[in-house]
Every structure is written in structure tokens, then in C-alpha cells.
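Removed: one protein chain of the complex. Kept in place: all other protein chains.
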Amino acid sequence: MKPRIELKIPSQLVFLGVPDAVLMELAGDMPFDRKQIDELSTSVIEACTNAMEHGNQLREDRQVEIHFDFAEDEIEVSVFDQGPGFDFSCWRPPQDIMAERGRGILIMREFTDDLEFGHAPDGRFRARLRKRFHNGR
Amino acid sequence: MKPRIELKIPSQLVFLGVPDAVLMELAGDMPFDRKQIDELSTSVIEACTNAMEHGNQLREDRQVEIHFDFAEDEIEVSVFDQGPGFDFSCWRPPQDIMAERGRGILIMREFTDDLEFGHAPDGRFRARLRKRFHNGR
Amino acid sequence: MKIKERKRDGVAVLELSGKIMGGEDSAAFESTLKTLIHEGILNVIVSLERVTWVNSSGLGILISGYSTMKNNGGELKLLKVSNRIESIFMVSKLHTVFESFDDEDEAVRSFS
Partner (left out) sequence: MKIKERKRDGVAVLELSGKIMGGEDSAAFESTLKTLIHEGILNVIVSLERVTWVNSSGLGILISGYSTMKNNGGELKLLKVSNRIESIFMVSKLHTVFESFDDEDEAVRSFS
């Protein structure tokens, strides 16, 4: 059985460090490359930021749920929010290099091997990030 | 509304570092005394160790669930397992200083302000640890 | 995010620490820069040495600060960007915008 860790945090930016701390703690015991863990964790923070802001509208009665699924050479992270979601097929990379927002999805796309958005069976909106790891750090 | 963080980890000792990492991350942003956070986290690790070993019998299909409830000057942590539990009123402090086991509950009792064991409404066994914090670090 | 301010040879060194993640951080950073401009200090070094991580909203704060300084005839440069943060600058192509240094003396000299 593949180990899974589940985490629920309130929709407040101050809690964005928690999923990062979880990944960093686990990475310390796993043979994953540091740079790759950084990239995954940065992507997870982006997904959680969006889930809090765009999905849950920073409402404090709404939680963001995060699943970490560990396999031999891969980590899959799912981030759930209670908002309406958005259509990823319409997403385009940002054009204005000096724009203050609009880089979250770009970062997730560049830093993961597989990025999917969609609705989970229970109706929540889900971002799913997968990253494969080569051994050695 | 008081913020709550929920965490579920598999019943494998390698994951005992996760609740510690969560508390340490949050403590960094809160005005809590370092020594007190250490004591709480040590107690939470004991509760999770017991939940994994005595409660879930280290079975990998059973998870340990941990709730962190934050208030102004207090953190309450609940640890749930799927075992039969035990009767805390029959607990006695260990006598043999050189015994290799039997110090978990002693540590929890000394390091928290309030320690309770019992069954949650859903039938799971719950350890509940509360610690009050004086300001300043 | 916390901000600690020092001055060296007419250059302000802002040492950021913690997480740069938008929200309240944004106003705090902007008001620090405004105060410096008001004092006539237009050259700013932002040290990221003690920053754990930056998210894309945090990048926005740095970009906004960069623009604020430029628009007032000044400059904002970065110091001690970690590997983790550097790679975020790379994918968002912001390394072509920000000048960055590993050595503080060099960063200070670059203004003269």
C-alpha cells in the first residue's frame, strides 16, 4: 500500500507554510533530490494559495485539503477547495513580464511533470500535481 | 473562529516527524515560548507513537488522525486511533527507572496542562492534550 | 515576512525574513520603500538570505517594489537569492529584470 498523508488547513495565508513543512520533513527521509523537492513544494504552495484565494475566497469557514501520495519514485499531491474552479484549457501563459500577478499556474506547470485541474467526485475543485524523482541528492 | 489543522498519517514510525514539523512551523509564527512548544510537540509524538503501536498495531491500513486547535493562549491536540483504547484511571507512573518502555504517558502528563483519554463519538480512541502558553520567547 | 532596515553609504539594505506571500506583506514593503524615497534614498538592496520561500504573490511584491523605485529614479537590487528562489525567478523570466548579488559589498559598490 502506498502511504498517504492528508492535511486540512484554514484558508488563511499564514498556514501556507504547513504543507511546505510536511514535504520538507518527509523529503529528509527519502532519497529525493533537493532541487526537485523544492520545485514540488513551491508548486504545492501555489496550488494552495489559489485554493485559498480564488477557490475559498479566503473565507475562514472553508478549509483547503491536501493529499500527499507517495510512491517509489513519484509524489502526487492533490489540493481541494470549495470554489467553482476554472477551465484550465483556456489558460494562457502570462505575457507581461512585469505584471504583479498571474504566475502561479506557470510555476506549477514548469515545476511538475503532470498538472491537472478538475472536479473531484464529491464536487470540490481539485488541482493534481505529480512529480517523478530521479534518485540521489 | 478558532483555526484548526487536521492531519492524517499512516501508522508507521517514519511519519512521526510530521506532526512535529507542523507544530514547529506554526510555532515560528506564534508568540509561544520555545520550551513550551518543545514540550507539547514531545507529548504529541508520544501520543502518536502509542496510537500507532498500541492502538493501530502498526497496521498500514490504519491511519492516525491529529487535530491541532489553536486559541489565543492555548493549543489543544487530539490524536485518534482505531484500537480499543485503555483505562487511564488505572495508569500508574513507572517504578523501574531502568525499564526500557513505559514512559510515554508520564512524559505527556508532565508536559501538558491537561491530558484526557477516551472514546470519541465516532468510536475511535482519542488522546486529548492541552497546553496553555505564557507569552514571550 | 519581516523587514529589517540598515543603511550603508547612502544605500538602504532591507533584510527580509520568513515567507514572502502577499497579503499584508505587500503594504508593509511598499510603505517601507515610500519612506525611503521620502528620505531621498533611491538605491535599495533587498536581501533574501533569511527568506524561507516566496510564492508568486510574493514575486508580485518584489516586482511592485522594483517598479516603485524605477518610477522614482532609483533602483532595487537583490542580494543572496537562494537556489530555491532563484529557480522561481528563472521560470518566470524575472532573472532578466532583477540584478542580483551574492556579496553585499559588491551590491553596494554597483550603485556608484
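A few points about this structure:
When the chains are written out, they are named A, B and C in that same order, and each has its own residue count from 1.
Quick note on the criterion: a contact is a pair of C-beta atoms (placed from the backbone, for glycine too) under 8 Å apart; a residue touches a chain by one contact, two chains touch by 3 or more.
Quick caveat, the model's predicted, so the values are computed rather than measured.
One chain is not displayed; in the complete assembly it touches the shown chains B. Residue B:100 is the one among B:72, B:87 or B:100 that touches the chain not shown. Taking the complete complex into account, residues 13, 16-17, 20, 35, 38-39, 41-42, 45-46, 49, 97-104, 106-107, 110-111 of chain B touch the chain not shown.
Assume only the chains that are shown with their structure count from here on.
Work out the mean CA point of chain A and of chain B, and you get 27 Å between them. Among all residues of chain C, none touch two or more other chains.
Counting partner chains per residue, chain A shows two or more touched chains at residues 17, 20.
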